[in-house]
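Let me begin by presenting the structure, written as C-alpha cells, before commenting on it.
The complex appears here without one of its protein chains, the remainder shown in place.
Chain nomenclature is as follows: A and B, assigned in order of appearance, with residue numbering initiated at 1 for each chain independently.
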Amino acid sequence: MDVTLKVWRQKNSQTPGKMVEYKLSDISPDMSFLEMFDVLNEQLAHKGDEPVAFDHDCREGICGMCSMYINGRPHGPQTGTTTCQLHMRNFNDGDTIVVEPWRALAFPVIKDLVVDRDALDRIVQAGGYVSVNTGSAPDANEMLIPREIAEEAMDAAQCIACGACVAACKNASAMLFTAAKVSHLAVLPQGKAEHKLRAERMVAQMDAEGFGACSFTGACAVECPKSISLDHIARLNREYLGAKLTSNNV
Amino acid sequence: MSWVTTTLSSSLGRKVVMSLTGLFLCTFLVVHLVGNLQLFKGDEGRAFNEYSYFMTHNPLIKTISYLLYASIIIHAVMALVLTRQNQASRPIKYAYARPEDNSHWTSRNMGILGTILLIFIVIHMRTFWYTMHFGPITLAGEEIQAGSIPQVTYDGEPIKDLYAVTTFAFSYLWYVILYVLSMAALAFHLVHGFQSGFQSLGLRHKKYSPLIEGIGTYVFGILIPALFAAMPVYIYLKVNHILF
C-alpha cells in the first residue's frame, strides 16, 4: 500500500518546527506503524536527509516509550493499543497520515516526535511509593488482600506512563496518570499508612508541572492503551479532598 | 499559604468549588422549576404571583438567594480561572485533532455553554428579577411596558403582578426563541455538568453511578430544561391565542 505522511519535524527545543510531507510506497499492511517509520528513516538516510527521531523501545506495548499523535489521536485510531502495536492494516491504501508529537506545556519537544516526559517521573517521586526499606518486610502472606482488591490495584498499576492521557486531554491534564498511581496504592493496605500525604504531594507536583485540570471528558480513558478507568480519577478526588480536610498538614 | 488557600488554588480544589456551586445551582433549578410550574395553572397567574411574593419576602429564602448569586459568580469566575489554566497547559495546539473520536462535544465545551448561560442569566434577571425588585409600578389602566410591573390585588392585598410581566415578555416570538435556545444550552451543560460534579467530589461507585448518570441525563439533561422551555412556548401560544 502507498501512504502519504505529514510529520512534525523540529530540530531541537529551541528551533520552531513544521509539518513535512513524505510519500511512501509498497508498505506491507502487516508492518507495525513504527516499522513503517523505520522504512521511511532508511530511505531518508540513503537520500542523505536526517531520519525522523521518535521514541520507542520494547515494541510490544509495555514500556510506554512510543508516543505519536496519529491522525488526531494519541497512538492512532485503534483503541487499547500503543503506537508500536498499531499495524498498517488499520489504514487504507492512499491514506494521508498526520503524525505529531504529544502536545503539552509539561512535555516540551526535544526533537521531531520526541518529547520530554520527566514530569511524570517527578510526580511519582513526589509520593508514588510505599516507604519501606529493603529487608524490613514481613512475610508476604501475613497481610491477606482479597482478590478483588488486588485486581482493582492491578487495574490501576498497569499504567505504562506513556502520556497518552495527557496528549488526548483537551486540558493536557495528567489526572489519569496521577490517579492510577494514587489509586493503586490507596486500595492496598500497604499504601494506607501514607495515603494522605501521597495524594497531597502528588497533586501538588502535578499542578506545579503545568498540567491542566480534569474536565471529565473521558478522552484519557478512551485513549489509554491499558484502558485505565475514570473510576481511579474519582478515587484520587476522594483521596485528595479527604486528605486536605483531615490530614495534619496545616 | 494556609491549607485552605492551597486547596482552593489546586486544580482539584478548584474543581471541587465548581462542583459544589454547580450542584447547588442544580438544586436551585428544581425549586425554581417547581415554583414556575404555577404558570401552567389556569388561574390567571394568582398562584404564580403569590409564589413570587413568598420568594421575595421570606427571610430564609432571601438569605439563600444571596448564596445563589454568589454561587453563580464563583462558578463563573472559577470556570474562567480553570479555562485559562487549561489553555496554558497546551501552548502549541495540534495541527490535526479528532477529539470527537474520544469524547462528547458537550464535555469539551462547557465553557462556551456556560458563557451562553451566563448571558442568558443576565437577560433573564434584567427582565424578571430587576423588574420585580426595582421596576416602576405600572399605574392602573396604563399599558404594561418593558421594565415596568403592574400590581394586582388578591383578597384586598396589593402585590406585584409578575405574571403580567411574564406574559408580556413571552408574547414576543424572538424572546421565546432566545429562551428555548438557552434552555438547550442548559440541557447540554447539565448532561455533562451534573455527573461531572459528582466525579469531582469523588462520588463514584459501581452501584450508584448509573443512577447519577440517569438523573443527570434524563432529569437535568432533558426533563428540567424541557419544562423550562415549555413555559415561554405555552405563554406565547396562549397570549397570541394560537392554541389555547
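As a working rule, a residue touches a chain if its C-beta (ideal position, glycine included) is under 8 Å from a C-beta of that chain, and two chains touch if they have at least 3 such contacts.
FYI, contacts and distances are computed from a predicted model.
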Matching the hidden chain's UniProt record against "succinate dehydrogenase", "Monovalent cation/H+ antiporter subunit C", "ATPase component (TagH)" or "Molybdate transport system substrate-binding protein" returns "succinate dehydrogenase"
Across the complex, visible chains touched by the hidden chain are A
Touching the hidden chain in the complete assembly: which of A:114, A:174, A:214 or A:228 does that? A:114
For chain A, residues in touch with the removed chain: 11-12, 28, 30-32, 34-35, 38-39, 41-42, 44-46, 48-51, 53, 55-65, 78, 81, 85, 87, 89, 110-111, 114, 116-118, 120-121, 124-141, 143-147, 149-151, 153-154, 157-158, 160-161, 184-185, 188, 190-191
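Definition applied: only the chains that are shown with their structure count from here on.
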Measuring centre to centre with CA averages, how many angstrom lie between chain A and chain B? 39
Spell out the residues on chain A that touch chain B in their complex, using ranges where they run on. 6, 8, 19, 69, 71-73, 77, 98, 100, 103-106, 168, 170-173, 203-204, 206-207, 210-219, 222-223, 230-231, 233-242, 244, 249-250
Residues of chain B touching chain A in their complex? 2-3, 6-7, 10-16, 82, 85-86, 88-99, 101-104, 107-108, 110, 192, 195-196, 199-204
